[in-house]
Every structure is written in C-alpha cells, then in structure tokens.
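One chain of protein is taken out of this complex; the other chains stay put.
Coming up: subunit A.
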Amino acid sequence: MMKAQKLSILLVSGLTLAAAAACGSDDGGSGGSKTSAAPGGAAGPVSISINCEPPKTNKAQRATFEEDVAAFQKLNPNIKIEKVTDAFPCYDPKTFEPKLASGDLETVFYVNFPNVGRLIASGQAADITPYVNDLKTFADYNNEIDMFKKDGKVYGLPTDGYGMGLVYNKAVFTKAGLDPNNPPKTWAEVQAAAKKIAGLGQGYVGYGEYSGNNVGGWHFTASIYGRGGSVISDDGKKAAFNSPEGKAVLQNLQQMRWVDNSMGSQLYIEWPALMKAMAGGKMGMMLGAPDVLISLRNDFGGKFENYAITAQPEAKALFNGGAGYMINPKATPEQIKAGLKWIEYEFLTPGKGQLDYVRAKGQGLTVGQPYPDLYRPDTPSGQAVDQLRKDNANIDAGQFAGWVEGSKGIPPKAEPGPYAQEIYAILDTPMSAVLTRKDANVDQLLSDAEAKVNSLLASKG
C-alpha cells in the first residue's frame, strides 16, 4: 500500500515538474525568427513579424496592405516579413503580455496613445533612439512624437494623430431647426442645441457621453483639457482635476441630463456603445476625434454624409488621440532596424503605403480627412502629405472644415501619465454619478476622486 502511494506521489511530482518546465520555458522570442537574424550587426537576411493588417471584412484596405508587404520585401530583399497578424483590435491589452511572455508578440506592434506611457514605463518597448535618425521624415514630426519619448530616449513612432472635437449629426440638426453649418461654439450653445434635439421626441438624444469601463474617465479628461484644466499636476504626483474646470465639466453634464433632459437615460460604458448610438441617427452630438466620422461610416453603418465635426467648444487645449508603432523589446538590433524600415515605408512616407492617396482614391477608400496629422505644416513631409491629400480628396472636406479651422493654434495635451487607465477608472465614478443621480454632489464627487487619485499616485512613488 505504501509503495503504491509513493509511486503515485512520484508520478504526480514528475508530471507537475514536467508541466512546469514545459510551460515555464521562454524562448525570448521577438516575433521574428532569431536564427535568421544577422549576428553582430552584420548585414544579412533578417526576419520580422508585423501586426494590424486590416481585417478581411475591409477588403480594399487589406489588399493595399498586402500589396505593400510584397513591395516592401522586394525593395528590401534582406528583410523577410515572415508573419502578418490581423487580430482586431490591433492592440489588445488582454493578449499583449501573454504574447510578450510567450515570445509570440510581433516585432513591430501597434499601440494606441493611452497605452504608450505605460509600456515605456514598464520597459515593454524597445529603445529605438540609436536608429531614428536613419528615418528620412523623423525630423519633420510634430510634437506627437513627444508621447513616445522618455528621458531623452525614443520608444516608438506615431502613425496617426488628432485632437478632439465635437462630432454632430447634420440631419438631426436640420430636423431640430438648427443650422448644421453653424454648429455650437460654446457649451451654452451645446446645451441649447441638445435641448432642442431631445425635444424631437422619443429616442432622440441631444448629447451622448460615456460613464464606465474607463471610457468615462477618458472623456472627462478630454473635457477638462478643453476647458483649460488638467487631470494631474505637472510633476505627475498629485491630482489636479478638483478645480473650477473639473466642476464645470460635471455641472454641464448634470444640467443636460437632469434639468434639460437632453441626454436620455441610456448609459454608455464601452467605446462602441456611444458610436452605435451616434450611427443610429437619433443622437445629436458627442465628443470625438475626426476618425469618428470614418469609423461611423466603415464600422457602424452610419450615413457618412450626415456627420460633421467641429472644434471642441471653448477649447483651450485638445486631448491628443491617435496611435503608433513600437518594437518588441526582445528584438535584435537588426530586427529593430528592419522594423523601423517597415514603419517608415508603410506609414510615414508621403506617396507610399498608407499615405499613397492616389492608390487609395482609386480603390474607393476615403481621402481628404485631415489626419493622420504627423508632420509640422512647414516641413517638406507635412506639405507633401497635405498636397497629396488635397489633390486626391474624394470626400466633402466641409465635413471636417469646422474642426480644422476651429482647432488651429490650440495646443495638444497628452494622456495623464503612465497610470492613465487607473485614473480613468477612478474618474468613471463622478461621471456615472452625475448621469445617474439627480442629487449628485459635484464638489463631493471631485473631492473623493481627488483623494483616491492622490493615494494612487503616492503608492506609485
């Protein structure tokens, strides 16, 4: 009997150890094949992997991407793109760390702005500083590149960027007796317009806003930036939103939700939820960037010609939205160089890759939207992109004109530090409170959230 027990224990221990050994192994991969990377910096064949290929449902854009992958490899015979991933969303926090841990993370990976600071702070992106000067357009970048910098080092390249604005439905404006060519310029005008739209009847919502799953805090940040406030202090050690600007953001929502009854009673707790409501055709206005218009058309079935974007009302600063690419921290120097070459070819070169507006127009893709806004307007790259865009525009630039004109000269403002997501989760509470409780005490809500953010920042040192 004892022997049988011992045998069982031995078997269990052996299997457990075998499992642990098998699962614990880490090949330290960078997504590309390590064996094919040239050693010691010598020129030779190098393999990389890339992500964010447009999904199969987006046939035209996928075709251009595949065409570019082939052309890039022909142009650079020493670089082999051995794996292309089309998972959507391109950056998924649920799979990022498991892929990094298992060596499955692509050499070149997409990242949206809210996650850039965190990846840099946690050492999960390669330092590309020694290689960026090889990029022809690097010197022309506008200040969006700053988001990818820390302590003088560069950790990634923005490929898409834009400031916030006010997205509105022109058809709903017309139906409510409002002038779609003269959208609101102040928050008082937003309130008045929202009230009129809600007055159209059942199902009409004047103004939509987020309130959960961190998107509530994200939009609070966009709103307070617009009013000239901040979420955290300049040194990043204290909360800064318990201010007249923060109070104004919440009071404005409370007024529209409970006094004017212009926001409906539906809570929007996920990014697609508000987009679906806007695409549905009964919502008047929402905060959003210019890419919202294209997304309403491509992803949510909205009638493109009905929507327009104007400048964020009374804006003093614009929350910086967008995305870019970073390199796997386990990549070899040759893979980093090859990865940067791909980013440059596909996203940064006027007239090539995604900035090939002649091809885009020919394939029925929208051309003319005022983004990506990557380069300073007085640089050769900035002027080239602008000219190509104008020459090949196939959409009504007027839909974006209010935003372009109204946003000129308003400084961009970045995410509130590497702990932005934690701060957004805390700020969800005051946002959901004013949208669900008529008697919500704005001062108390801000004070409570301030204490929580201060405690969070103190714990991070």
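As a convention for this text, contacts are C-beta pairs under 8 Å (C-beta built on N, C-alpha and C of every residue); 3 or more make two chains touch, one makes a residue touch a chain; residues count from 1.
FYI, contacts and distances are computed from a predicted model.
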{"item": "\"Sigma-70 family RNA polymerase sigma factor\", \"Putative transmembrane protein YxlG\", \"Sugar ABC transporter permease\" or \"Xanthine dehydrogenase\" - which is the UniProt name of the missing chain", "value": "\"Sugar ABC transporter permease\""}
{"item": "Among A:T366, A:T429 or A:S447, residue touching the chain not depicted", "value": "A:T429"}
{"item": "Residue of A:P45, A:P180 or A:P329 touching the missing chain in the full complex", "value": "A:P329"}
{"item": "On subunit A, residues whose C-beta touches the chain left out of the figure", "value": "3-4, 7-8, 11-12, 15-16, 18-20, 22-23, 93-94, 96-97, 100-101, 115, 118-119, 122-124, 202-203, 211-214, 216, 264-267, 269-270, 329-330, 419, 421-422, 425-426, 428-429, 432-433, 435-437, 452, 455-456, 459"}
